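Quick one: this structure, given as C-alpha cells, is what I'll be asking you about.
Excluded from the complex is one protein chain; the other protein chains are retained at their positions.
Which chain is which? They are A and B, in the order written, and residues in each are numbered from 1.
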Amino acid sequence: MLGPSLGVSAVLFSIGVMGVLLRRNVIIIFMCVELMLNAVNLTFIALAQQLGPDGQVIVFFVMAVAAAEVAIGLAIIIAVYRHRESVDLRRFNLLKG
Amino acid sequence: MTTALFWFFAGLAIVAAFLCVTRRSPVASALWLVLSMFSLAAIYVLLDAHFIAAVQVMVYAGAIMVLFLFVIMLLNLGADSSTDMVGWPGRVIAGVLAVVMVIELWAVRQMLPDAGLTLPAGELQRMTQEQGAVTLVAEPLFRDYLVPFEITGVLLLAATAGAIVLAKRRL
Partner (left out) sequence: MPQAVDLVWLVVLLPFLGFLVNGWISFFRPEARTAVSAVGVGVLVAAFAAALAVALGVSDAGHGEPTIVHLWQWMPVGALQLDLAFQVDELSAVMLLVVTGVGSLIHVFSVGYMRTDPGYPRYFAYLNLFVFFMLVLVLGASFPVLFIGWEGVGLCSYLLIGFWYTDHVNATAGKKAFIMNRIGDFGLLIAMFMIFRSTGSLDFRTVFDAAPTTFAVGGATVTLITLFLFLGCVGKSAQIPLYTWLPDAMAGPTPVSALIHAATMVTAGVYLVARSNVLFAMAPVSSAVVAGVGAITALFAATIALKQWDIKKVLAYSTVSQLGYMFLAVGLGAYAAGVFHLVTHAFFKALLFLGAGSVIHGMHHAYHATHNENDAQDMRNMGGLRSAMPWTAALMWIATAAIAGIPPLSGFFSKDGILAAAFARGHDAPIFIVMWAIGAVSALLTAFYMTRLMLYTFHGPSRTGEDEQDHLREAPWVMTGPLAVLGVLAVVGGLLNLPHIAPAGAAWLEHWLEPVTDAGSAYWAEIHLEVATEWLLLGGATVIAVVGMLGAWFMLKPERLEPAAAATDESGFQRVLKDKYYIDELYDAIFVRPLVWLSRRVLWKSVDDGVIDGVAVNGSAKLSQFAGWIGTRFQTGRVGTYILAFVIGALVLIRAVMR
C-alpha cells in the first residue's frame, strides 16, 4: 500500500496548496497548512511500513511541533485581529514599502 | 478487505479535504478538516501505526482543531456571508499550480527507497505484535531520539508561554 498511500498524500498536499492560494481568510489558510502537514505525516507513516518505526517517531515529533505552532499562530492572529479588525489577508500589508 | 477499507478512507479524506478548502463558512471548513483527520487516522491503523493513529485523534482532531474552533468562535467569524475566495485570475493560478504540484509529486512517488534499506514484508506488523504499538514508537523515541524529545519539551513550554503573552489584551 505504499504506492497508493503516497498518491493520496500527494493529492492531499496539493489540495492544501490550492487552499493556501485560494483563500483570503487567514484562519482558513492556517487550516490548509495543517492539511499539508497531515499529508506529509501520511507519507512518513506509509514509508515507515517499509523502512522501520523511525518514520512513526518523526510523525510523533511533527504532531508535537504542529501543536505548538498552532497555539502560537492562533495567538498571533488574535493579536493582529485586535489591531486590524479583520482576518483578511489583504489587510496585512505593513510590509508594503 | 484491507484494500477496500483503505480506498474508502482515502477517498473520504480527499473529499473532506476538498470540501474543507472550498466552504464559505470557517466553521464548516474546520469540521470538514476534522473528518479528514479522522479518515487519516483510520488509514494509519491500516498501515500498522496504531499508536500514531491514536495520537492523531487525540492531538490533531482533539486538541488542535478544537483550538481552531475556539478561535473562530472567539472572533465571531461564522457570521460572514461573503466568500473570502480570491477572484477568477487567482482561482486559475491556484488550480494550475495545484495540478502542477500533483504531477510533480506523482513523479516523485516513483522514486522508491533502496532495496537495501527496505525491511522484509510484514516486518512492521510482526514487530507491532511482538512489542506492542506503544513500545514500537517509545523505544526509538527514548533511545535514539532522546535529545530531540527533550528539546520538544522545551519547545512546548516556550509555545505555552508565548501563546499566553501574545494573546493578552494588556501586558
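Convention: a contact is a pair of C-beta atoms (placed from the backbone, for glycine too) under 8 Å apart; a residue touches a chain by one contact, two chains touch by 3 or more.
All figures in this text were calculated on a predicted structure; none of them were measured in a lab.
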Chains in view touching the one left out: A, B
Residue, one of A:Leu6, A:Leu21, A:Leu42 or A:Ala67, that touches the chain absent here: A:Leu21
Candidates B:Met37, B:Val71, B:Met101 or B:Leu166 - the one touching the absent chain: B:Met101
Residue of B:Ile14, B:Val45 or B:Ile93 in touch with the missing chain, whole complex considered: B:Ile93
Contact set of chain B toward the excluded chain (per top definition): 86, 93, 97, 100-101, 104-105, 107-108, 111
Residues belonging to chain A that touch the chain removed from view: 17, 20-21, 24, 29, 89-90, 92-97
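Simple rule for what comes next: only the chains that are shown with their structure count from here on.
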Partner chain B, residues of chain A touching it in the complex: 1-19, 21-25, 27-28, 30-32, 34-35, 38, 41-42, 45-54, 56-57, 59-61, 63-72, 74-79, 81-82, 87-88
Residue numbers on chain B that touch chain A, as the complex places them: 2-3, 6-7, 10, 13-14, 17-18, 20-22, 26, 29-30, 33, 36-37, 40, 43-44, 46-49, 51-52, 55-56, 59-60, 63-64, 67-68, 71-72, 74-75, 77, 84-86, 90-91, 93-95, 97-99, 101-102, 105-106, 108-109, 112-113, 117-119, 124, 127, 136-137, 139-141, 144-145, 148-149, 152, 155-156, 158-160, 162-164, 166-167, 169
